[in-house]
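Let me give you the structure first, and then I'll get to my questions.
Every protein chain of the complex appears in place save one, which is left out.
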Amino acid sequence: MLDKNGIARTIARELKDGYYVNLGIGIPTLVANFIPSGMEVQLQSENGLLGMGPFPWEGSEDPDLINAGKQTITTLPGSSFFDSAMSFGMIRSGKVDLTVLGAMEVAQNGDIANWKIPGKMVKGMGGAMDLVASARNIVVAMQHVNKAGESKLLPRCTLPITGLACVRKVVTELGVFGFDQEGFVLLERAPGVTCDYIRDKTWGHLSSTGQEPEIQWG
Amino acid sequence: MLDKNGIARTIARELKDGYYVNLGIGIPTLVANFIPSGMEVQLQSENGLLGMGPFPWEGSEDPDLINAGKQTITTLPGSSFFDSAMSFGMIRSGKVDLTVLGAMEVAQNGDIANWKIPGKMVKGMGGAMDLVASARNIVVAMQHVNKAGESKLLPRCTLPITGLACVRKVVTELGVFGFDQEGFVLLERAPGVTCDYIRDKTWGHLSSTGQEPEIQWG
Amino acid sequence: MHRWRPEDPDGPGWIWPDGASYFWDSTRNLNPNPVNKIYADADAALADIQDGATLMLGGFGLCGIPEHCIAALVRKGVRDLTCISNNAGVDDFGIGLMLQARQVRKMISSYVGENAEFERQLLSGELEVELIPQGTLATRCMAAGYGMPAIYTPAGVGTEVAEGKESREFGGKTYLLEMAFEADYALVKAWKADRMGNLVFKATARNFNPLMAMAGKITVAEVEELVEPGDLDPNTIHVPGIYVQRIVLGTQYEKRIEQRTIRTPLS
Partner (left out) sequence: MHRWRPEDPDGPGWIWPDGASYFWDSTRNLNPNPVNKIYADADAALADIQDGATLMLGGFGLCGIPEHCIAALVRKGVRDLTCISNNAGVDDFGIGLMLQARQVRKMISSYVGENAEFERQLLSGELEVELIPQGTLATRCMAAGYGMPAIYTPAGVGTEVAEGKESREFGGKTYLLEMAFEADYALVKAWKADRMGNLVFKATARNFNPLMAMAGKITVAEVEELVEPGDLDPNTIHVPGIYVQRIVLGTQYEKRIEQRTIRTPLS
């Protein structure tokens, strides 16, 4: 089983030199901690920043400088600020190489639901619908099952969806999953987790040879 | 009869304090010379400048600083540069208070033709179609008749039109013309020109009491 | 600003009354009676806002919000407002203050968390809310400022957001038709302005502010610093003054931080 940092570290293997990356709130944010040393990756924050840096040191917080999670942050040399229309312009035009976000449910056709639970107060979709409708390369970071023990990898989403057939990869505490015509494809197992266990926790269609390797961080 | 400067000076009476104005190439450009002393008028050049100033002194021409007529110009304090999309954005959203341009023909319903003569090399409409489709307040500065002696104020345009029912006022060497439901309305005569003479040179429908005053520059 | 003098109307070019260069020269202001866009305070700038008005309010979270304009709206007590704003503030700051005073009839936003009073009014039916994808919200503002009546965006295709909306395929991909916003007033927060209304924003406090500044029928910009015409490099202006009708110089900005996150030193 992976912890949150393990999930983030696994996703960080998707990064390539020169990538522009948008990281959602929660586990996706942790991916920034695992950008390999020497690799150039620029983080886009959809509230209007390219070249996001780490949190500021205490006392140097700038209320005019936050990320999309409304956290105080810093910039790195070569950063740029822009308005929200240009920010979503670069997202819509497919310039962001990798988008990592959380989800409540992912369907075996790549649909994602992550903004609304019927009966609960709806806070809004923020930029999630724009991101999932446009990003070329979407990786979901989430827990494999919800608090009720139900799988979040489903035949189809039961919650109101955020976007259609857009997820390329899912990383949970149990493994790494791709997609084919039939549904989910197990690519790698988390350390110490069996294929049967994963199959049991995955309610959507899952292709597995039973021989998938354990995740390696190299 | 008015000369070119007289036409420009007549149009300059339309200016008001705080106006943003787009002046076309030719006679319209001369309007800038008659902005009343102490009045604040900002000139918009659709290639991306608000706050255009006069031509530069010899030796201080900047090839990176031109107007829409491709002439070297200067800027005034408080000017701003922007890209062509924003420039036409402010035109389309009706932020420019007055647009002055030349024309080959104006029809009695306010149609304008000023970009193309069939059989001649067509150079293009530049920004004219955008301007006439969007500007709230369009004044045409032109000669009343063409070189063949034919009226340019017509029942309908014979040349390919640039925009529909958009002209609010026409100023020629013979007078100032508005529009009503029926067609052109003579508002003022040029000094020394009779209403009958104007009627003779205006082939579109012209309303005139015969008592229109001579143009005063105050 | 310039005062042309028609001393030589028949000359071949434009005539300037003296030989100085005005190119990015901040030291001159020849006009004795400049057009006045500057208002004494936010109360004066918002004096004519009526009940039932549609307002755009800039900001993302509490970052770059027009806090003096919001305070003035609360003082004024204007009601039944429709507010287009990415967020709805927190209970005791930002648009939350207007919610406490029950001045808002409808919120058009992308995310409205962090606000208990908001939730209460929504559940009781006092408040209407329309949730819009953030990029759609931004682009519908931009469309207004750019004179485009509508835009196409893929955001929300196949979701609840698409219900009742026209969709259309371009190049094999489906897009929704979304209309430009119309707002009676845009209230924005800028970093610097000159008296012509040219605006410059700082860091991520830019966000929706320039878009809304360009979209409002009447745009009120509250700013931290007011400079002379020419002090701002014309290459660096985010919103040209043509879009801005009213300017207020604010003082003592609170600029509350919503999530104060700091770096942890290595132990």
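A, B and C label the chains in the order they appear, each numbered from 1.
Note that a contact is a pair of C-beta atoms (placed from the backbone, for glycine too) under 8 Å apart; a residue touches a chain by one contact, two chains touch by 3 or more.
Just so it is clear, the structure is predicted and the values come from calculations on it, not from any experiment.
The missing chain, though absent from the view, touches A, B, C when the full complex is examined. Only one residue in the set A:Lys95, A:Arg168 or A:His205 touches the chain that does not appear here, and it is A:Lys95.
Residue in contact with the omitted chain (choice from B:Pro36, B:Gly102 or B:Gly126): B:Gly126. Listed here are the subunit A residues that touch the chain not shown: 5, 8-9, 17-18, 20, 30, 32-35, 37-42, 44, 49-51, 53-57, 60, 62, 74-82, 85-86, 88-96, 134. Panel shows subunit C; residues 7-8, 11-16, 19, 139, 146-154, 170-171, 173, 175, 179, 200-203, 206, 233-236, 261-267 of it touch the chain omitted from the view. Residues of subunit B in touch with the missing chain: 45-49, 54-58, 61-73, 75, 81-85, 87-89, 91-92, 116, 121-130, 133-134, 160-164.
Methods note: only the chains that are shown with their structure count from here on.
Judged by the touch criterion defined above, the protein chains link up one after another in an open path, with no loop closing it. When C-beta pairs in contact are tallied for each pair of chains, A-C comes out on top. In this assembly, the C-alpha centroid of subunit A lies 56 Å from the C-alpha centroid of subunit B. For the pair subunit B and subunit C, the distance between C-alpha centroids works out to 33 Å. Multi-chain contact residues of subunit C (touching two or more other chains) are absent.
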